[in-house]
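Structure first, commentary second.
For this depiction, one protein chain was excluded, whereas all remaining protein chains were kept in their positions.
Chains here go by letter, A, B and C, matching the order in which they are written, and residues are numbered from 1 within each.
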Amino acid sequence: MELTLTSDQEALVDAFAGFLAKESPPQAVRAAEPLGFDARLWSKAVEMGVATMALPDGGAALLDLALLAELVGRHLAPIPFVEAAVAGRVLGEQRQLATIALRPAVDGVARLVPAAAVATAVIALDGNELVVVEGRPLPLAANMASAPLADCDLHAGERTVLATGAEAVARHARALDEWRALAASVLYGIAASALDIAVAYAKQREQFGKPIGAFQSIAHRLADDATAVQGLQLLSRKAAWALDDDPTEGGRLAAMAYLWGGEVANKVAGDSLHYHGGYGFMLEYDIQLHFRRAKLWSVAMGDPRAAYTRLGYQLFSGAA
Amino acid sequence: MELTLTSDQEALVDAFAGFLAKESPPQAVRAAEPLGFDARLWSKAVEMGVATMALPDGGAALLDLALLAELVGRHLAPIPFVEAAVAGRVLGEQRQLATIALRPAVDGVARLVPAAAVATAVIALDGNELVVVEGRPLPLAANMASAPLADCDLHAGERTVLATGAEAVARHARALDEWRALAASVLYGIAASALDIAVAYAKQREQFGKPIGAFQSIAHRLADDATAVQGLQLLSRKAAWALDDDPTEGGRLAAMAYLWGGEVANKVAGDSLHYHGGYGFMLEYDIQLHFRRAKLWSVAMGDPRAAYTRLGYQLFSGAA
Amino acid sequence: MNFASTERAESFRAEVRGFLAEHVTDEVRRRVEETGTHHDWGLHRAMADRHWIAASWPEEYGGLGWGPWEMNVLEEELFLAGAPRDGMSLTMTATNAIHHAGSDEQRRSVIPRVLSGEILLCLGWSEPDAGSDSASAKTRAARDGGSWVINGQKMFTTMAHEATYVFLLTRTNTEVPKHRGLTMFLVPTDTPGFELQPVHTLGGERTNITFYSDVRVPDSARVGEVDHGWDVMRVALSYEHGTSWGAHLERLVQRGAAWARATGRIEEPSVAERLARAATDAEVAMLLGQYSAWVGESGRISDVEASMAKLFSSEALVRHSGELVDVIGPEALLKDGQPGSVADGDFEHAYRQSVVRTIYAGSSEMQRNIISQRGLGLPRG
Partner (left out) sequence: MNFASTERAESFRAEVRGFLAEHVTDEVRRRVEETGTHHDWGLHRAMADRHWIAASWPEEYGGLGWGPWEMNVLEEELFLAGAPRDGMSLTMTATNAIHHAGSDEQRRSVIPRVLSGEILLCLGWSEPDAGSDSASAKTRAARDGGSWVINGQKMFTTMAHEATYVFLLTRTNTEVPKHRGLTMFLVPTDTPGFELQPVHTLGGERTNITFYSDVRVPDSARVGEVDHGWDVMRVALSYEHGTSWGAHLERLVQRGAAWARATGRIEEPSVAERLARAATDAEVAMLLGQYSAWVGESGRISDVEASMAKLFSSEALVRHSGELVDVIGPEALLKDGQPGSVADGDFEHAYRQSVVRTIYAGSSEMQRNIISQRGLGLPRG
């Protein structure tokens, strides 16, 4: 175990963090609502190479992508980094701009596909076919999180079958594992940033003559939150690492990281909002941005409880 | 809504509370371990009439029994008050000493029947027969809670069929509803007493120069616990009342009260134990007695989560 | 002891329910949603016509003499119907204080117009640096001859844009401990120097920041004695404690169950389980509220009981609104009107709104202080 970033990783993180700090401040995040997409930011990110590095020949390990996804979460960057990375790895090439449906299509329609309101290519599992459908971005399904969700009719565009049968299922499953690991990293970034905001506020905001962070009721909850965030950082990074380097563990860890990530991000963002008192609800404070996004990421694949159940079968049922 | 006890109820509660305070102090509770039965206490309670008042012609409403069950819980009294009351109402007469199996028999054996290690009659649902089996008390199945559990072979004693088919199922279901309501009252009593112990300890025990109850981390959890205990008192009393007076609501409320009661009693007893620091674990402190008993009461019918699921079907499924 | 509601209360309930079915129309709900102003003049005046605005007041003062129990029924039904009620509840919090602590002239000039539904009042309490700790208010009122000059700023002056008066907490003395240098005023919102700025919130409610720049009011605008504003605040705060918060949760459970039945998802064990848990918490929440009302009905102080009801139901609402979104999945987060949106967007709305309920009218932390100190007798930290 060696948890220090390599110098390459550090350079990558520094560059992208600097870029997002400059180009994706909270004002830009707000300005991109309700579509949740900043086209200018995305084209700059593409120029930087963050979209192409995800490709099989782009040289990046999944862990590298996870480190970038953390920053996308931290800065709430309105770009489909995770979707494009996962879709790019399925397609083996970059298309302007591809995404992937997280749930199997029903009657040929993939519902609420992340980034489909801004993408020109949607990958989906349609029965026993893994398909990519190209066309124009689809109409936004406006939502609480200001995410560019859209429903996608898989017969309405230019449809290409990428794989069928077991191969289709396996490739889709692998892509979802990668999505889970990267989504866990985004959730970590959201949670870590919500925690930072809470801690800073708790130090500065005074009530009854002292900083509210001096009250145990807040300090102790923040300690629990900080512990959960630290655990999430470790688990999400381990999941991304394992998908490349410890294949027998990768799927299990990605599922755990994603589910745990959803719980942590919702709790920490909710706590942070709560500590702000009435201010947390003012749209001009940033923490509500985190609160709204965390919830969608955590339910994007459907009921997390059902996912825990499937994980339990997978881990412990002799049958599976 | 009138939540004041009637003068009759008050007299009943005062008399039984006085009796238990005198006859069932913590030393007596300990002395009755591991069987969990104090024969002398029980015969005095029978003399007082608390066993016969449960009978259909005993004049007591279920709510009256619930008030007594609360005290059984508060004092951790090692007597099968709840079991005998419910069994007596099934039989319509008092037998020395009857109890009831909470789970249907499997292959003619009722497992871990409460009070069966001290009872001479066990009621059980055996297939589509409601039976009572008489004989000697059965061998104790020693357990964490020091409760007189025993396995009962329903063909090993003198077996009488009380009802068959739909009537058997209905009478058994009614008895379980009553058991749930009274068990909820016992759980309330355990929780209320655990809370009292915690509050008294938090006022008296000093650390870092002040009573530990002055630390928000403890005070605020105690506030949550006190709220839950208050809610449980209301819900368990309402359930007992409704089983007599609002039959359409009785079953639903009894299920809720029992499940909620299990959660509250385990949480409050666990919290109280925790606030005691190392002392809570010393067997000579009383709070461990509460902690061990709360858990058995809460799982006596099996997995509470499964019971919540059944309740959900019952409440909301159009099919049920 | 019995848990049956009274016939009288239940006949009120039926009447209220019928009234609300008629007056809380989809159009009313839509307007509330769009503007974020949880008030509807039509509904408000129709309620005033029935004397329901101050139904708890004696008939001689324009009320109906309802006890806390009937008031609880009224509030439960308002919540269950999703009726806008900020206007009336804020107004009555202030009006109760004026009724107790105001001058005869104030009572004469304000109360009849409130009871007729003509005007609203709002509460100018919170400040940027004084949230839970209202007594540390800094908005200054300085005597100038026979009048007072007020300067400062208030946060979260909800309904100020519809109200005729702000019931304003000011500091009149900085030389004494903070609770003893406060004075209350009734400031007309058309006074020169009064300004407001809308504040939009996560839950969709609109509130306001209000600004006071050399706002001049006569001494007759003062409510209660100079420097004894905290006594007046305490009266007002005692009326701020509702008892029927649990009805929010009950409404959520009913909507969730209707959705689960309609979609067949109720057949999934974990869906049935979560709804049953939510329904159990709703039952407890309603009971804690009813208990608080009953204690009040018995003429006793019910501050601890009201705190328990508010604490439990608001925290449970946060848990279960989140759980319901989980059950439904991303569709739960679609905005009302989007194709495929669920239950008019009620669940995403409940999720956004729920957290604020653990803050306003006393944060969960303040409620826990009340319960642990006044209820359990634990020492202050």
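As a convention for this text, contacts are C-beta pairs under 8 Å (C-beta built on N, C-alpha and C of every residue); 3 or more make two chains touch, one makes a residue touch a chain.
What you see is a predicted model; the values in this text were computed from it and never measured.
Listed residues B:Leu112, B:Leu176, B:Ala198 or B:Leu315: the one in touch with the omitted chain is B:Leu112. Only one of A:Asp14, A:Glu93, A:Glu167 or A:Asp246 touches the chain withheld from this view, namely A:Asp246. Checked against the hidden chain, the listed residues B:Ala21, B:Ala39 or B:Met282 yield one contact partner: B:Met282. The chain not shown here is touched by just one of A:Lys44, A:Arg103, A:Arg171 or A:His220, and that residue is A:His220. Considering the complete assembly, chain A touches the hidden chain via residues 1-6, 9, 63, 199, 202-203, 210-211, 213-216, 219-220, 222-224, 226-228, 230-232, 234-235, 237-238, 241-242, 245-246, 253, 256, 259-260, 305, 308-313, 315-319.
The chain not shown here touches chain C at positions 269-270, 273, 381. Within chain B, the residues in touch with the undisplayed chain are 111-112, 141-145, 149, 151, 206-208, 215-218, 266, 270, 273-274, 277-284, 288, 291-292, 295-296, 298-306, 309.
In this section, only the chains that are shown with their structure count from here on.
Distance between chain A and chain B, defined via averaged C-alpha coordinates, is recorded as 48 Å. For the pair chain A and chain C, the distance between C-alpha centroids works out to 37 Å. Centroid to centroid, with C-alpha atoms defining each point, chain B and chain C lie 39 Å apart. Looking at chain C, one finds that residues 270, 274, 365, 368, 381 touch two or more other chains.
Chain contacts: chain B has residues 215-216, 220 touching two or more partner chains.
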